[in-house]
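Input: one structure, supplied below.
Excluded from the complex is one protein chain; the other protein chains are retained at their positions.
Here is subunit A:
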Amino acid sequence: MGKAKDKSGPLGRRPDNSAFKQQRLPAWSPMLTANTVLPFFYLLALICMLLGVWLLLTVQSTQEIKLDYTELGNCDQCFQLRKNVSYAAQTCSCKVEFSIDRAFKGDVFFYYGLKNFHQNLRRYMDSRDDEQTLGRKNKLKNPSSYCEPFAKDAGVPIAPCGAVANSMFNDSFTLTYHPSRSRTIPVPLLRKGLTWYTDKNVKFRNPKTDNLTLAAAFEGTRQPLYWQKPVYDLDPHDPTNSGFINEDLIIWMREAAFPNFKKLYGILNRADASFTKGLPKGNYTIDISYNFPVQYFQGRKEVVLTTLTWFGGQNHFLPIAYLVTSSLILLMAVVLTLAWWKFGKDGKNMKE
């Protein structure tokens, strides 16, 4: 009531005499001049420098080995074979040899890499149905139109539908360690536990089985056109890694950001007595089941073995970027110090 009364009369429309409406708010003026920012600059340079050095030292301790096996050794034959799509059904395997000079200490990660493969192409990224891979029954039989033209094969729905699933990387690798000429030890790789927790447990679910076998759950669907086996058969030995929750599939379905990328294939199982400390130095071979054709997009395939740090794989860019930034800040700080020294030490000569 009192307020309403205040609002009447000729002065009713006068704005309140508040600090905000009268623009009298107490304000801090960040007067950015040489003398005020110099300490900040030196501090920032120091912090960046320390961080850069720390990152550099960390990265130096990592080890990485990359093998482009596209046409390496006897894989060349397979490469030629895969040029012709009519031999797609034929299996082809090859062997790649390499040696490690320095032991890989700690967890060793086995990646496969692809080059010039645009998983981030807009129409490619569109071509998937998250609801189907979430295990929704209606979507299983009735995939989203986003998946076209990989939604149905002759009227039968494809599971999993879409271009992303259709183009799934299907080379497989077996790593073998040769401690001596005669002895061979297969290197055990963990092929589970590679994915994000949320992907494995929430985003990708198999259709409800109701005590049926997985194959029965996928009844009435067809495998993607380029696949050699149906989705429920991806890992015949482990039903918790088969169907939509197959980890290779999940990893593949996370489209890579760049055309050159790597995806996790397996982690060294350090429970095995020979590899508790990582990969020892010596000779290794990789048996490759060579299925994925890359010549259509002038791509390359590679295998990457690496150890990781707390901030990711072997990447020298970040520490160097920190060091460069630090030196730039230092340079600026020095320039500003000179300017401050020469001109505005006490603001006196600002006056004229």
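Just so we're on the same page, a contact is a pair of C-beta atoms (placed from the backbone, for glycine too) under 8 Å apart; a residue touches a chain by one contact, two chains touch by 3 or more; residues count from 1.
We adopt the following convention: contacts and distances are computed from a predicted model.
Peer 1: According to its UniProt entry, is the unseen chain "COQ5 protein", "Phospholipid-transporting ATPase", "Telomere length regulation protein TEL2 homolog" or "Transport inhibitor response 1-like protein"?
Peer 2: From the listed options "COQ5 protein", "Phospholipid-transporting ATPase", "Telomere length regulation protein TEL2 homolog" or "Transport inhibitor response 1-like protein", the omitted chain resolves to "Phospholipid-transporting ATPase".
Peer 1: Looking beyond the chains shown, say which of A:S29, A:S86, A:S182 or A:N211 touches the absent one.
Peer 2: Spelled out, the listed residue whose C-beta touches the missing chain is A:S29.
Peer 1: So which of A:R254, A:R270 or A:R300 would be touching the chain we can't see?
Peer 2: A:R254
Peer 1: Could I get the residues of subunit A that touch the absent chain, sorted low to high?
Peer 2: 9-11, 20, 23, 25-34, 37, 44, 48, 51, 55, 111, 113, 118-123, 125-126, 128, 130-131, 134, 144, 146, 196-199, 202-203, 254-264, 310-313, 315, 317-318, 321-322, 325, 328-329, 332, 336, 339-340, 343-344, 346-348, 350-351
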